[in-house]
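The complex appears here minus one protein chain, its other protein chains still in place.
Up next is chain A:
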Amino acid sequence: MSDTENRRPETGAFFQRDRDWHPPAFAPGYKTSVLRSPRKALLSLDNTISEITGPVFGHSILGELDNDLIHNFAKPGESAIGERIIVHGRVLDERGRPVAGALLEFWQANAGGRYRHKKESYLAALDPNFGGCGRTITDENGSYVFRTIRPGAYPWPNGVNDWRPAHIHFSVFGHGFAQRLITQMYFEGDPMIWKCPIVGTIADARAIEQLIAPLDWANTIPMDARAYKFDIVLRGRRSTFFENRPEGN
């Protein structure tokens, strides 16, 4: 199904999730979470085969422009308006090992902070050449790259004057469904990161910093695009030494 087929598949259970590192379900500063947050304790259980396994996607699903948001919605010969950037990085697990064959899907607002969505009401203009979605699959080293424009900041109804810092949404599949993750990437040096109620759902400043992509000057393409580097870490697998399975199983 994918490039990872030649490797020995991993079958260990995943490390327990550090729920204090993630935002809690109930975070009243982000008002929508109030009615959408479970209030009872989660049921904790070691992974079963249902969580250890997960869908894996092959390169056959990808179109040629899927990782080029500057062109994948643009009319022929035209391109999206905005600051041209490259976003690249690696998908690793908590043991620091590359996650090859990970499907990444990303979406974002245009350079003016406007999303192409029927529910979007911000008065900023749509860019006729920008759709706002892309996807790619990590290579053998867990590396990925895509090209886009730097998204704009935008206001949103929460407090009277709340704004989202510039960000790109990421959805990530690893090799097990327990690794499924959605997150957001922010940009180094943006003072609005620290004013945002959605960023603020995360308690630990070090965890927030894990979402801020540094400007990667070395990989900037001269006269073309600046680069930002964003590494993503998925849950790691326990080693399967001495598992307490019945003999002969």
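Following the convention adopted for this analysis, a residue touches a chain if its C-beta (ideal position, glycine included) is under 8 Å from a C-beta of that chain, and two chains touch if they have at least 3 such contacts; residues count from 1.
Following the convention adopted for this analysis, contacts and distances are computed from a predicted model.
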**Fill in**
Per UniProt, and picking from "FAD-binding protein", "RNA polymerase sigma factor", "Protocatechuate 3,4-dioxygenase subunit alpha" or "Electron transport complex, RnfABCDGE type, G subunit", the hidden chain is "Protocatechuate 3,4-dioxygenase subunit alpha"
**Item:** Residue touching the undisplayed chain, where the options are A:81, A:124, A:153 or A:181
**Value:** A:181
**Request:** Write the list of chain A residues that the hidden chain touches.
**Result:** 1-2, 4-5, 9-11, 15-19, 21-25, 27, 30, 32-40, 42-57, 61, 63, 65-66, 72-73, 92-96, 105-107, 115-120, 131-133, 135, 169, 171-172, 175-178, 180-184, 198-199, 201-202, 206-208, 210-211, 232-236, 243-246, 249
